[in-house]
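Only one protein chain is missing from this complex, and each of the others stays in its spot.
And then chain A:
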Amino acid sequence: MQWDVVIGLEIHVQLATQTKLFSGTSTAYGAEPNTQASAVDLAMPGTLPVPNREAFRYATLFGLAVNAEINQRSVFERKNYFYPDLPKGYQTTQLAEPIVGPGRVDIAVGDGEEKMVRIHHAHLEEDAGKSLHEDFHGMTGIDLNRAGTPLIEIVTEPDLNSAEEAVAFARKLHGLVTSLGICDGDLSQGSMRFDVNVSVKPHGSDTLGTRTETKNLNSFRFMEQAIHHEVERQIDILEDGGEIVQETRLYNGDRDESRSMRTKEEANDYRYFPCPDLLPVEIDEAFIEETRRMMPELPDERRARFQKTYGLSDYDADLLSASADTAGYFEKAHSTGGDAKLVANWILGELSGRLNSEDRTIGDCPVAPEKLGDMVARLTDDTLSSKGAKTVFDRLWDDDSQSVDAIIDAEGLRQVSDTGELEALVDSVLADMPEQIEQYREADPKKRKKLMGGFMGPLMKASKGQGNPKVLNEILKKKLDES
């Protein structure tokens, strides 16, 4: 039987505001436990929340970027449940009246096709702290540094139909929020967390199947694996004549296993009601217009500009424009490197490969983009061979404080392109190879091409690797073909 897969996503995006959503405490990551938790964050008696205007700005920026309505009135509610890392015993969030209304994001699917994914809404809420279950001898440690950090939760309609589409959407969203500058995009530190709602139905059926929700996936890879895993699990159950239970599941990426966390019947009654400590949030046209004017270039616009200005291919433009960091790197490298295509090839090839293998992001790339550009410029003006460029790149990766020219000199990588000098070299090498010359001249054009290689090796050796292969090749061909 053929099955259709239906996926909706809920994405928590940590906002990069300086301070928390309802207190003046810093949101910086990595401080000693509980050193960034004020009386308000600790929910000390009598303390009160005061909303952070910057968070409304960020949420509005996001809403405008996904062509959503910005609700001029939104309401914070209390979501009640007990947990040690939830100091107030409720989370302050939005439910019935969120700040961002319906919107849309277009994603690329397969062969150049675009697909619209509808955003149901996005709302502002505060993050909880962290419970640490290791290192406390059977007890639990509580770190409230994260408690109160602003999040937007983005909820999609069930418009995605495969794990690949879900990942494409998630990557697109990642590019969007980082380009907007509202999120640092660091998945390893939980800056974006994904909940996936998955159901399957017989191919072509109009009725949605029972869905499950898999919570708290913190990488694109785990999200993709978790969806594949869940789709297979559901199909197996249905094909064995079973039924899907509506439930929340947890996925273990390291083992590719999932287990039930709670069923619908066991779900909490969160007893939402409007938070009486906070007035409804009023956002006026002026604020929205002011925010619109602050809107930076978004990935889609940037992609079009990259194609137009730099003449990049669809593929290169797409990859280079997706995130603000990559796009910024490219533009800086291009400013010193010149040749856009060559710069793009280096970034998407050697540089990306090296970053991936060392598990780093372009944000903390050890090679400054201007230095990469300098290197490309030396490739373009024939100072460097491709092989020499790889050596320069390796040196830059280890230490990018030296100039590219200094590395070229120190490593003796400067190519000789002077025709007179190279002609003399060719003459002297050819003088020792009469038999090969004879063989070459007797061969047909196709064979001749092959035999050229037999001369290039000794020539490069004689030039100590510094002869410009292109120039040498031309001289050689001329000499061999001339008499």
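We take it that a residue touches a chain if its C-beta (ideal position, glycine included) is under 8 Å from a C-beta of that chain, and two chains touch if they have at least 3 such contacts; residues count from 1.
Please note the rule applied: contacts and distances are computed from a predicted model.
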item	value
"Ring-1,2-phenylacetyl-CoA epoxidase subunit PaaC", "Modulator of FtsH protease", "PTS sugar transporter subunit IIB" or "Glutamyl-tRNA(Gln) amidotransferase subunit A" - which is the UniProt name of the missing chain	"Glutamyl-tRNA(Gln) amidotransferase subunit A"
Identified contact with the non-displayed chain, of A:75, A:99 or A:142	A:142
Contact footprint on chain A, counting only the chain that is left out	39, 42-51, 78, 80, 82, 84, 87-90, 140, 142, 269, 271-273, 276-279
